[in-house]
Structure formats: C-alpha cells, structure tokens
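In this view, the complex is presented without one of its protein chains, the others remaining in place.
So, chain A:
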Amino acid sequence: MISQYIIDALQQLLIPINFITLLISVFFGLLVGMLPGLTATMAIALLTGLTYRIAPDTAILSLVGVYVGSISGGCQSAILLNIPGTPASAATATDGFKIAKRGEGGLGIFLATTSSFLGTVISIFCIILLTPLLTKFALKFGSYEFFLLALFGVVICGNLTSGDDSLKGWISGILGLFIAQIGLDGLNSYPRFSFNNIELMGGITLIPVMIGLFGFPEVINAFMKEEKQILNITKFKMTEGFKIIKKNIVTVIRSGLIGVMVGIIPGVGEDIGGWLSYWAAKTNSKAKETFGQGNYEGVIAAEAGNNACVGGAIIPILSLAVPGSAPAAVLLAAFWLHGLRPGPLMMKETPYFLYQLCIFLTAGAFMMWILSQIISKFTVRVLQINKQILMPVIFVLCTVGAFVINNRIFDVYLMFIFGIVGLFLAKLNYPAAPFLLGVILGPMADTNLRRALVLSKGSLKPFFTRPISIFFIVLIMVLILSQLNFVKGLKKELVKGAK
C-alpha cells in the first residue's frame, strides 16, 4: 500500500502543470525568503488565497514549495547583507556575513542551501517515522487531553518566543485565545462579543489575521530609513563545498534532529531551530572561538536546523492538527480550506496524504537546492529593490489575499485592524506567534473544555486522574514555574552561548 501511495504521489508530481507550479512556487519562496520584511508566513498566507480555487494537490504542492523555498531563501540576504531575510536565518548571519566578507560569499550560500536541503530530507524521514506513532498516541486523547494540549501549546510558545519575558508571551497567547471566542460559540451557537454585527457572528477568519499580524508591521517598517551594504557572490568550486559538507556531516545530522524536535513543539518557529542547532554545534566544536568569525560549521548547523523545522512542524499538524510553527499554522488553514482533515484520524481516513506530502517536500527541497545554485547571482539583485517601492505593492497583495477567502470586504478591514495589533505587539516586544497560535487553538480549547466538563458533569477530577492529562498538567506547571528567576539564569546562558 505504501509503495502505491508513493507511486501515486510521484505521478502527481510529474504532471506538467504540477511540475511547473512547483518550480514557480519554490522560486517565489526563495525570493520572499531573501527579502527582509517578507516572511514565509506571509507568503503562504497570500498564496493560500491565490490557490484556493485550483485543484487541492496542485495547491498543496505550491504551498509546500513556497514554505521550503522561503525558509531557505533567507540565507542569501543573511550572508550577503547581514540582514536575515526571514527570522529563521538569523543564526546564519552570525558566521555567514563574515564568510562573505572574506570573499567566499558563493561558497557560503552553497553550504547554506546544501545544508537546508539535507536538513529538510532528515525531517522528511522523521515525518514518516514519527507521524504514525504520534497519531496512535493521539487516538488516546479525549476532550480533557485536547483542552490541555491547546493550553500547553500556547504556554510553551509564549515561553520560547518571548526571550526573557514569558509573561508577555502568555499575554499574547491569552489575547489570541480570546479573539477565537468572538462569534457564535461551537456548542450552543450563542453569539459572543459580536456587538449584534452579522459579520462578527461568523467569527474571525484566520487568514486575514495572519496577513495582518505578520505582513502589516513589515509594510510599516518600510517607511523607516535604512542603509544597507550588499556584498557580491563570488565564484567557488562545488567539490570544495561538498568536501566541507562531508567533513561536517555529524553537524548536519545533529542539527537536523534538533530542528525536527523544535519543529514538533507547537508554535515554536524555525528561528529557534536555527539558534539551538547553532548553539549545539558551537558547544560540541573543538574550535568554539572561531564561531562568529566565519566558521563554515556555524552556517551549516543553522541552516540544517531551521529547514529541518519545516518537516518537524508538519508532524503535529498531521497527527494532532496542531501547528508546529507560524508558517505551518497557515499550511494547516490551507489544508482545511481544501477539505483535508489532518489529525488523529488522518492515517485511517486519508493515509495516502502523509506519503504524498513527504514526496512533495522532497521534491520541493531538491528544487530549492537546484534553483539556489542556478539563479543566486540574479536573485541577489532583488535585494537592491527599494523597500518603499516594494512594500506598497505587497500591501495591495495583502488586501487581495485577505479578500479572496470569503469574498468579503470585512476581511480586509479585519486584516488592517489585526495589522495595527501586530504593529503594537512588535513595538511593545510582545511575540506574535503565541497570539496566532491562540487564535488557531482557541476553538479547540473552548469546545473541548466544555465537552469535557459536560462528560464529567462539572467535575474537574478526570483532569487529575487520566494519565495523559496529568502529564500535560505537570508539563504546563513546569513551564510556568521555570520562569521563576533562578531558572531564568540557565536560559540566559544558552542564548549567550549561541550568540
């Protein structure tokens, strides 16, 4: 059966329209990833609207291509500009720019893109191995566990994305959970916080919120002055590049596995995967002092780690319907729009989807590697585009993207309003990822809490007697208590070591 699913997926891939779609979407992803200010989340959110009316297989292929391309594309501006194109490439800039400054920009980009490819492949193996296991585990979940899972997702996302101040992450998460309560409630159809407005009774649509939260602040930032110096891409020998990768293969595998584990954690993004992999490489290196001075291993670790998060973030989507990162959250929304139902029953209802997605990811990663080698000298010119020209055009696209899902102007208004919210979150140092995760997990948290209480007739006892519930409660308590001052010192050491 599995071989049949793989053959079917390969046949899908070889259909001319699908192949061309993959090529264009990976190219688009590389461009988006390269441009500081445009994120993978924004690109996938925009493309979700664009691909809404095309065949689901083609649509999923294009979104996966953009996802892989945009996470990897950020390395080019990180290495040549010292400005990461996406947050995922922040760790790459640490050594990448120094490599480019000593005249090895071409080699730096080759190492980065090859590591990205290998990191994605490692994560694909993990998807195939871990998703069925996690799905079997998820089938034991009841309403109690799903409620606690939603809570756990928001708390851990708040902890890991807010730097030193988890309180801000939790506030952001709570606000997101609240936004999800607006509209008719899932059990009684009672209108909540809708102010008798029919549009609000339908609830807050996800895609406009995402576009607003992640796109709007970057559009606004374009109006601020900036200066940049762009280095050139230099020639290099591929054999030299492959030798360096071979020499650092242990780093690639370790970073890949770290990236997968980070990706699995709900809401935690590719940037954390990149930094943790970088920190692990530095800690295990015999030449720690060379990190930050243009060490190839730094670039390799960061890029393998951040791209491995792509596959890692997809594992909880397929098994639990919980996104592992912000771009993965948009991917989940896209799956829902196309009638797919990832979650614990996926392996029973649509088992082919797992293998199809893996084939698409592999093809996307390979296409990304090929395109990066061929076109990097041309795409680097895109970095020279004035942001004050680019960003207004991007905002017009954001408006279209917000409109096309439901064909209502109200969603465009929502996009603007949540854009202002996103701007305030950014300026006040509140992370946007927990907010987004709260919006996604809010309905799951609400309906499962009330369903659980109906089943137990209002008693909280099952939460403290079911083994998986106890596990989640302990985990949540540990996450909250770990923010006490004496434990925070440990976290500071980790970040200091990585930088």
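Things to note:
Quick note on the criterion: a contact is a pair of C-beta atoms (placed from the backbone, for glycine too) under 8 Å apart; a residue touches a chain by one contact, two chains touch by 3 or more; residues count from 1.
Keep this in mind: contacts and distances are computed from a predicted model.
Per its UniProt entry, the chain excluded from the display bears the name "Tripartite tricarboxylate transporter TctB family protein", taken from "Potassium-transporting ATPase potassium-binding subunit", "3-isopropylmalate dehydratase small subunit", "Tryptophan synthase beta chain" or "Tripartite tricarboxylate transporter TctB family protein". Within the set A:Tyr5, A:Phe19 or A:Tyr52, the residue that contacts the chain not displayed is A:Tyr52.
The chain that is not drawn here is touched, among residues A:Tyr5, A:Tyr352 or A:Tyr413, by A:Tyr413. In the full complex, chain A contacts the hidden chain through residues 49-50, 52-54, 167-168, 170-171, 174-175, 177-178, 181, 185, 187-188, 190, 192-193, 216, 219-220, 222-225, 386, 388-389, 392-393, 395-397, 399-400, 403-404, 407, 409, 412-413, 415-416, 419-420, 423, 428-429, 445-446, 449-450, 453-454, 458.
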